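Right after this comes chain A.
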Amino acid sequence: MGLTFKEIVEKVKTQFPDSIVSTQEEVIQPWFETKPEILNKVCRFLKDDIELDFDFCESISGVDDTKNLWVVYHLTSLRKKHLIILKTKTERENSQLPTVMDIWKTADWQEREIYDLYGIKFDGHHDLRRILLPEDWQGHPLRKDYKFPEDYDGIPLR
Partner candidate 1 sequence: MPGIKTQEILVNMGPQHPSTHGVLRLVIKTDGELVTEVTPIVGYLHRCAEKIGENVTYDQWIPYTDRMDYIAAMGNNLGISLAVEKLLGMEAPPRAQVIRVLVCELNRVASHLIAFGTFGLDVGAFTPFLYAWREREMILNLFEMLCGARMTFNYIRIGGISFDIDQKFIDKTKEFIEWFEPRIKEYNDLLTYNRIFVERTAKIGIISPERAISYGLTGPNLRASGVNFDVRKDFPYCGYEKYQFNIPLGRDVPEIGAVTGDCWNRYYVRIEEMIESIKIIKQTLENIPAGEYYDAPKKIKPKAGEVYTRIENARGIVGFYIISDGSEKPVRAKVRAPSFINLSILPEIGKNVLVADLIAILGSIDIVLGEIDR
Partner candidate 2 sequence: MSLNEILLNIIFYALALTGLFSSFMVATSTNMVRTAFSLLGVLFSFAGLYGLLRADFLFAAQILVYVGGILVLIIFAIMLTHKIANVNLSNESTSSSTVIAVVCILFAVLVFIALTLPEYIKINQRNKPLTEMIGNNLLSDSLLPFEILSVLLLACLIGAVYLARKEVKE
Partner candidate 3 sequence: MKEFIEHLYNELEFLEGLPFIIPFIIGSFILAFIIINFIAVFAGVCTYIERKVAARIQARVGPYMVGPHGILQWLADALKLLFKEDTVPEKADKLLFKLAPFIVFAGSFACWVALPLAPAFSPARLNIGILYIIAFGSSVILGILMAGWASSSKWALFGAMRSAAQIVSYEVPTGLTILAMLLITGTLDMHNTIAQINLDGTISGGQSQGLPFPLNYFSTNADNFSAGMFSWYIFRYPPFTFIAFIIIYICALAETNRVPFDIPEAESELVSGYHTEYSGMRFSFFFLSEYANMFVFSAIITTLFLGGWLPPFNITGSLLAPACGIILYMLVKGKTTDPANRFIAFCTGAGIGIFLGVLSGDKNYWFADYLGIQSLRFIEGLFWFFTKSFGLVILMMWLRWTIPRYRVDQLMELCWKKLTPLAFINLFCIGILEWLYK
C-alpha cells in the first residue's frame, strides 16, 4: 500500500541529492535528517509529490540533546497510509529554521509552541509569539540549560 522508509528516502535523494545529512534505519522508527536550508523545499516535495503525498503534518516537536536543538516532523499520508520522520537541527545560540507554515497550516501553532518552549525562531512565520507561557516570560523552559527563575514579575516562585 504505502511506501517503505527506504523508498521514501530514495525518492527524496533523487530529487535533492545533497539534502539528506544522515539516515537512521536500525532504530525502532527510522528517520532521516535534512539540511535546514532546504527543509522547506523538501517538505514541499514530500507534500506535493503524488506518490509521497504527505498531506498531514501530524506533529512537530522540538528536542534538545544538550548539543543541538532539533525539530522533528512526524508526517503522515492520509491517502497512502504511510509515514515518515524528518529531523533537522540548528545551533543552540541564534537558533533559526525556516517555517513550514505555508505547506501545512497546522505548523502555525506547533511552531509557536516550539518557539515558546525552545526559543527556535522560525523564519517566515507570520505571528511568532509565545503561546503557552506569558508574553513577558524569560527564557525557554524545555531547553536543558534552562534555569528555573526565582520570581516572575516580583512574585516569588519557590
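The definition used in the following text is that a residue touches a chain if its C-beta (ideal position, glycine included) is under 8 Å from a C-beta of that chain, and two chains touch if they have at least 3 such contacts; residues count from 1.
Selection criteria: all candidates are chains of the complex that A comes from, given by their letters.
Because the structure is a prediction, the values reported are computed rather than measured.
Contact annotation for this complex: of the listed candidates 1, 2 or 3, chain A touches only 1. On chain A, the positions that touch candidate 1 within their shared complex are 27-29, 55-59, 61-65, 72, 74, 78, 81, 85, 104-106, 108-110, 113, 117, 130-134, 141-142.
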